[in-house]
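The complex appears here without one of its protein chains, the remainder shown in place.
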Amino acid sequence: MTTIIKNGTVVTADLTYEADVKIEGGVITEIGPNLSGGTELDATGCYVMPGGIDPHVHLEMPFMGTYSSDDFESGTRAALAGGTTMVVDFCLPSPEQSLLDAIQMWDNKSTRANCDYSFHMAITWWGEQVFNEMETVVKDRGINTFKHFLAYKGALMVNDDELYASFQRCAALGATPMVHAENGDVVAELSAKLLAEGNTGPEAHAYSRPSQVEGEATNRAIMIADMAGAPLYVVHTSCEEAHEAIRRARMQGKRVWGEPLIQHLTLDESEYFNQDWDHAARRVMSPPFRNKKHQDSLWAGLQSGSLSVVATDHCAFTTEQKRFGVGDFTKIPNGTGGLEDRMPMLWTHGVETGRLTMNEFVAVTSTNIAKILNMYPKKGAIIVGADADILVWDPEKEKTISAGAQQSAIDYNVFEGQQVRGLPRFTLSRGHVSIHDGEVKTREGHGKFVKRKPNAPVNAALSKWKELTAPTPVKRTGIPATGV
Amino acid sequence: MTTIIKNGTVVTADLTYEADVKIEGGVITEIGPNLSGGTELDATGCYVMPGGIDPHVHLEMPFMGTYSSDDFESGTRAALAGGTTMVVDFCLPSPEQSLLDAIQMWDNKSTRANCDYSFHMAITWWGEQVFNEMETVVKDRGINTFKHFLAYKGALMVNDDELYASFQRCAALGATPMVHAENGDVVAELSAKLLAEGNTGPEAHAYSRPSQVEGEATNRAIMIADMAGAPLYVVHTSCEEAHEAIRRARMQGKRVWGEPLIQHLTLDESEYFNQDWDHAARRVMSPPFRNKKHQDSLWAGLQSGSLSVVATDHCAFTTEQKRFGVGDFTKIPNGTGGLEDRMPMLWTHGVETGRLTMNEFVAVTSTNIAKILNMYPKKGAIIVGADADILVWDPEKEKTISAGAQQSAIDYNVFEGQQVRGLPRFTLSRGHVSIHDGEVKTREGHGKFVKRKPNAPVNAALSKWKELTAPTPVKRTGIPATGV
Amino acid sequence: MTTIIKNGTVVTADLTYEADVKIEGGVITEIGPNLSGGTELDATGCYVMPGGIDPHVHLEMPFMGTYSSDDFESGTRAALAGGTTMVVDFCLPSPEQSLLDAIQMWDNKSTRANCDYSFHMAITWWGEQVFNEMETVVKDRGINTFKHFLAYKGALMVNDDELYASFQRCAALGATPMVHAENGDVVAELSAKLLAEGNTGPEAHAYSRPSQVEGEATNRAIMIADMAGAPLYVVHTSCEEAHEAIRRARMQGKRVWGEPLIQHLTLDESEYFNQDWDHAARRVMSPPFRNKKHQDSLWAGLQSGSLSVVATDHCAFTTEQKRFGVGDFTKIPNGTGGLEDRMPMLWTHGVETGRLTMNEFVAVTSTNIAKILNMYPKKGAIIVGADADILVWDPEKEKTISAGAQQSAIDYNVFEGQQVRGLPRFTLSRGHVSIHDGEVKTREGHGKFVKRKPNAPVNAALSKWKELTAPTPVKRTGIPATGV
Partner (left out) sequence: MTTIIKNGTVVTADLTYEADVKIEGGVITEIGPNLSGGTELDATGCYVMPGGIDPHVHLEMPFMGTYSSDDFESGTRAALAGGTTMVVDFCLPSPEQSLLDAIQMWDNKSTRANCDYSFHMAITWWGEQVFNEMETVVKDRGINTFKHFLAYKGALMVNDDELYASFQRCAALGATPMVHAENGDVVAELSAKLLAEGNTGPEAHAYSRPSQVEGEATNRAIMIADMAGAPLYVVHTSCEEAHEAIRRARMQGKRVWGEPLIQHLTLDESEYFNQDWDHAARRVMSPPFRNKKHQDSLWAGLQSGSLSVVATDHCAFTTEQKRFGVGDFTKIPNGTGGLEDRMPMLWTHGVETGRLTMNEFVAVTSTNIAKILNMYPKKGAIIVGADADILVWDPEKEKTISAGAQQSAIDYNVFEGQQVRGLPRFTLSRGHVSIHDGEVKTREGHGKFVKRKPNAPVNAALSKWKELTAPTPVKRTGIPATGV
C-alpha cells in the first residue's frame, strides 16, 4: 500500500522545505515535489514532522498489587492522538529477578501496543547474575540503556558502589546509563520528619523532595559516570540545581544529557497548595512540580542545548488509586499523565512564543531522542528509508485540554483547561494513519519492539578518550631508590 | 558530466552510513548503494563528508598599503588542499566608504577564487548611509551577517551606542551581528604602557591583549545584542573568559554562538616566548594564543555545544611583512594562516583522541556554519540537491605539516612539524575534483559568491519572543492619581 | 564631660559581650564592667554598637538649578534618628571644574552637619588637571576614593579609556576607585526607544535600566580595575547580574566590593506599576528596584561576604521635584530617601529573620565600611580610642515607618507603612547624645570632616602582587635569530 502526504512543509531537526512524502511498506520511500500514485493525505497548511518519541513512560506499571491505569493499548493510543509515534518504557525487575524474565513480562504487556516502542532496562539490584545478563540484554535483546534509581529507598534504590559497578559495566558494553536522580536517603528522612510533624497532605510530597536533593543526586551520578567512563542520561530534570550540575558537567566536556518533562516546563508547585486534596494528589509525581525560576531554567536549557529532550514520565494513576495516600502523602502513588499533551503543550508554549524554532521542537521531541537512544534515522527522521512514523501537524488547530475528551484511561488531566494551538491532522505509525483530525484509527497490536544497538558514536568516542588518558604507573628502580 | 563517489562511508553531522554519491551539474543528485554511470572516484576506506566551510578568512586584506599574502586564488587553493570547500571573507569598508562600494571592491578581488565563498559585511563606521545601505546589503546582495570590531581603536572600532544601533538594525532586518570582542580602549592603554616600559617584542602583543579584555568585550556585546533583540555570533573565541560569557548567555536562553579557531585549540602562548623573533612574530594574531586551561575550555565547548564552529581567521602575512613590527610589537601585522590545516589538525586532535565524534567534526567544520549563516542545506550537507562541495577523507593518510609543501603563499606555517592523521583523498568544489591525493587540480575562477538570506529560524523565533515580552505602559488616571 | 553607657551588651562585628562604655572628649576611653563617674545612659536590654555609617549619600545635591531636598543638616539629623552616625557624600565637579574647587563647594554645604562625614571625589571629566589634582585630593584633602559614572551619558559619564586612566592613577596613589555601573550608552538608547513607543511613565524608568545593563557595566569596570591594578568598590549593586560579576571577580582573587542598598534589599519593582504616578515616581532611582530573585541574591551576598556593605544612596527629591518628569520619565529626578530607615529595616528583615547575625549587622552597616574606606578603627569600632559614634539599640522598640514622623525633609517615605522592630534608644555622635528615644537633640554644625588615608592594607597588597606578576620582555639575540 502506498500513501502520499501531499502539499505539506517538511520540518525536521535540520530543515524546513516543501515536499510531498511517499510511504510504502511502512517506510518512507520518496520525498520530493509532486509525488503521486497512492492514497493521498492532504497536508496543506501543515508541517510534516517526524512523529514524537516519548523516551520515558510507564505503561501498566505494577504498583502495590495493581497497575498504573494506562496500559500499552490506551497509552499508545493517547500517544498517537497527541502526535507521539513511539514510546520507551522501563522494564523493572523485582529484587533478585532475572533481567531476562523481566523482559519477558514486559514483552507480554506490550503486545497490544498501537505504535512502536522500546524498553530501557532498570538495574534495581546488583549481583553477578545482573552483571552477566546485562550483556545479553544489550547484545541479544537490543536494549542499550540502563536505568538506575537514586531514590525510592528500600525499593528500587541502588547504592553508590552498585552505581559505579553498573556504570562501569555499561561503559564496557557500550551502553548508556540513566538515572532517576533524587537522594533517596534524604527523601526518606525528610518524609518521616514531615509526617511526624503533621505534614501529611500532598503538598508535603513537594516538601519532601526539594530541588536540592535532585541537584545533589544528579551531581553525584555525573561524577560516578565520569569515573566509570560512561556517558549519562538524566531523566526528568526538573530544577535549576540538577540543570546546573548537568551544565557544569557539559562545560567540562562530559557527555551528559538532561530530560525535562512537559509537566515541569508548564506547571508549577502552586498546584500542590490547591484546597482540593484530589487536585493536589493527582499532581503528585517525583520530582514534584517546581516554581517559575526552575521553569525558566528548563526552557533556557532547551534553547541552549544543555537539556536535550522533552519527555512525560507518563505514569497514570486514577483518583481512586491516588487516594491510597489520604492521610499519608508517602502512600500517594507517584505519577501523572502527559503522553497525549506533550506535543501540543510544547508547541504552544515553545514554538508559538518564539522560545523554540520548529526545528528545535522536532529535535527535542523526536530527533535528539532517536540519536541519543541510538535508533536514528530509523526513528526521528523524515528521510528515505526511515520508518514512516510521521506527524502531520496543523499549526492552526486549537483545543482546550479536557479529561473528558482524552484517550488516556485516567479520569483527570493535569493540563485540564489549558488552551493549546497546534495539533495533529494525521499521525502515522509506520505508515498506518492512526489519527485523523481527532478521529482515532489506531490498530491494536500494530506496534513493534524497536531494537537499539550499543556503541553509539558518543559512547565510542568517550571510551577512546578514557583509554588515552588512563593512569599509568611510574617506573621506579628500588626502595629506597638508588641514586635518587 | 556525472561523477560517482564509490564505496565510501557517508558521514554527516547526523549520520554515518555506506553509500555512493552521484553528482551532476555540480549538485548531488543521488545517494545510495551501487550507483554508476559516470566518472568514478574511489572512496574505499574513506569518509564522504560535506566539504569544510571556513566562516572566517581575510584574503588579500588591505594592510598599510599592501595586502595579506594569500589572495582569493592561493587562499582557496590552500583551503581545498585541506578539505575546505567554501570560505567566508569580511568586506571591510573604509571610514565613510559606502558599504556597496566596498562590496564592489571585494567582488573584484574574489573573481579568481577556486571555490565558493561569501562575505560578511563589516560595520566600521556609523551613519544614516550605513543604516540605509544595510537593507540593500541584506536584501539585494545576499549578506545576512554584519561584523563589528570592539578592538582596533582609531581604526575599525565602534562604540557601544553604534553597536546598539547597528545590532538593532540587524534585528529589524533579520540579520545576525558578529563581533571581534576585545576591549579596544584597554588594549590601546596596555600597549602604550608596555611600549613605554620597554616591552617591545612579540610577546608583548600577548601581554597587551589578555584573556580578560576578550571576556569583557564578549560579555558586553552579548548584553547589547540582547537589548537590541538580536542573536550574536562571536568570532575567534579564544579563552575561558569569553567562553564563560557565552555559556552564561546561553544558559539564560540567549542565542549566542562562539567560534574557536584551530590555532587556539592546538597552539599555546609559549610560542611567543620563543628566542627567535620571527618565530614569535609569525604567531602574532588577535586574540593571541592562550594557555592550556583555555584550550581545554574550548575543546569542552565543542563537545557540549556551547561553542558552535571552528574557523581559522586566516590572514597570512609574510615574514617580511611581520618585520614591520621589529622594535614595536604594535606594528606587527596581526594574522596567521590555517586554512589548509584546519581540517587535518582538528581531526587529529579531536576525532583521533575521542574528544569529538566524526559527526561532530562535520558539524563544527561545516554543517553548523552553514546553518548559522543560513545557507544550509545548499552548503554543509550531503543530501540530494545540495551543492557537491564534498570531501572524501582518508583517515589513514598522514603527513607532517611543512611550509615547504603548502599551497598558501606565506613562507612559514604556524603548525610546522605537526604530525597529522586524516587528510583529503578528494576535495570537490561543486563537483569539480580540485584535489586528488595531494595533487592540485583547482580551477581559477571556478568559485562563486553564495547569497545568504535573512530571517533564519532562530532570528525569527527570537524576534517573536522579544515582541511578546516587550515593555508596555501602565494605564493611569491622573496625577496626582484620583482615588488612590 | 564624661558619659557612661551602662548595663548594655556591646555588639561589634566580632564580639558580643556585656560591658559599660565610658566616653570622654568624644572618644571611647574605657570599656568594662561597672564603670561610673559621669552622666549615665541606661542601656539595659540594649545592644551597644558602633554607629551606622552610610557610605553613599547625596545631600543638597545640585540638580537642574535646584537641590535634593535633604541638606547636610536635615540629612544628618535623619541619619542620627535612625542610628547612623556618619555619612559619606559625593563631591561632584562640574565639567572642567577643578576638583579642589568642588571640594570647596562641598565644604561650604557641609558646615551644618549634625554628625561626622567624609567625601568621595567623583571623576566626571578627564585631563591633566584632574590627573594632577587627584594627588592633592588624596594627600592633602584626605579623600582616598574616586567615584566614576558609567551611566548618565552626556553628563557624568566617563569612557573606558578615561576609566582606565583614572583607575591607574588611583592605583598609583593608593586610592580606591568606585563605580556607578550601568551602561550609559545602552540606557540612553533604550530610553529614547521607550519614549518613542509611548512608554513615558515611571515604570519605563525601570524598563530603561534592566539588570543586564548593570551587570555588563559592573563586569567591565572590574576588568578595567584589574588591568589597572586597582581594587574596586561597586556602588548600589542591585541585581544578580552585577553580583555575579562581583562574585566571579572575587572567585579569581580580585579585590572587589559590592554595596547593596536597603531599598533593593526590601522593595521590589512592583512599586513602579502602582496606579498612582506619584507613588511610582517617588521610587525612581538608578538602578531601579528589582524583583525577588535579585533580592534573594543580595541577601545571600551579605551572608556569604560576596557583598560587603549596606548603603542608601539617599538623594531625596520632593514630590514636586519628581513631577518634573510627568510625561517623560527621563526627567524624573533620580533618587529616594533611606538614611533614617536603613538600620531598622535591615535589622528587621535581616537579624530578626535569622538571615544575619547581630555581628554581621554591625559589619555591613558600619565596620566593613570603615575598613574599606580606611578609617577604621576611628570609626566603625567600639574600642578604646575610637570616636564615640555609638548606637544604643533597643531590639524591642517598634514603630511603623511614616513620612509624617520623619526627620528627612521630603514629603513621603518609600518605606511608608513598614513595621520595624529594633530602633535606637540613644544615638551618640562623638559622645554627643543626638537622639534619645525618638527625641531629637542634634547639634547643628557638630559634624566634622573625616580624613581618610590612602594605601590601605588591601591596596598595598594588591600593588605588591601586580608588581610581582608584571610582564617582562624576552631577551633575544637578533632578527633573524642567530643559532635558533
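Note that the chains take the letters A, B and C in the order they are written out, and that residue 1 is the start of every chain.
Quick note on the criterion: a residue touches a chain if its C-beta (ideal position, glycine included) is under 8 Å from a C-beta of that chain, and two chains touch if they have at least 3 such contacts.
These numbers come from a predicted model, not from an experiment.
Undergrad: I'd like the shown chains that the missing chain touches, ordered by label.
TA: When the entire complex is considered, the left-out chain reaches A, C.
Undergrad: For the chain left off this view, which of C:F72, C:Y207, C:Y233 or C:Y376 is in contact with it?
TA: Here the residue in touch with the unshown chain is C:Y376.
Undergrad: If I consider the whole complex, including the chain that's not displayed, which of C:T66, C:T136, C:T318 or C:N359 touches that chain?
TA: Within the whole complex, the residue contacting the unshown chain is C:N359.
Undergrad: For the chain not shown, which residue from C:H56, C:R112, C:K153 or C:R247 touches it across the whole complex?
TA: Considering the complete complex, C:R247 is the one touching the chain left out.
Undergrad: Could you tell which one of A:I31, A:V48, A:C115 or A:A165 touches the chain left off the display?
TA: Missing-chain contact among the listed residues: A:A165.
Undergrad: Going by the contact rule already stated, which one of A:E40, A:D185 or A:D296 would touch the omitted chain in the full complex?
TA: In the complete complex, the chain left out is touched by residue A:D185.
Undergrad: What residue numbers in chain A mark contact with the hidden partner chain?
TA: Within chain A, the residues that touch the unshown chain are 159-161, 164-165, 168, 183, 185-186, 188-190, 194, 198-201, 203-204, 207, 210, 212-213, 215-216, 219-220, 223-224, 226-227, 244, 248, 272-280, 323, 326, 471-474, 476-481, 484.
Undergrad: Applying the definition given at the start, please give the residues of chain C touching the unseen chain.
TA: On the side of chain C, residues 14-16, 247, 250-255, 296, 299-301, 303-306, 351, 353-359, 371, 376-377, 457-458, 460-468 touch the unshown chain.
Just so it is clear, only the chains that are shown with their structure count from here on.
Undergrad: Shared touching chains for chain B and chain C?
TA: Of all the chains present, none is in contact with both chain B and chain C.
Undergrad: Rounded to the nearest 5 degrees, what is the angle of the rotation relating the C-alpha atoms of chain A to those of chain C?
TA: My answer is 180 degrees for the C-alpha fit.
Undergrad: Is the contact between chain A and chain B built from the same residue numbers on each copy (over half shared) or from different ones (under half shared)?
TA: Over half shared, hence same.
Undergrad: State, to the nearest whole Å, the distance from the C-alpha centre of chain B to the C-alpha centre of chain C.
TA: Computed from C-alpha means, the inter-chain centre distance equals 46 Å.
Undergrad: Indicate the whole-number Å distance between the mean C-alpha point of chain A and the mean C-alpha point of chain C.
TA: Chain centroid spacing, chain A to chain C, equals 51 Å.
Undergrad: Roughly how far is chain A from chain B, going centre to centre by Cα mean, in whole Å?
TA: A distance of 37 Å separates the two centres.
Undergrad: Which residues belonging to chain A are in contact with no fewer than two other chains?
TA: In chain A, no residue touches at least two other chains, as defined above.
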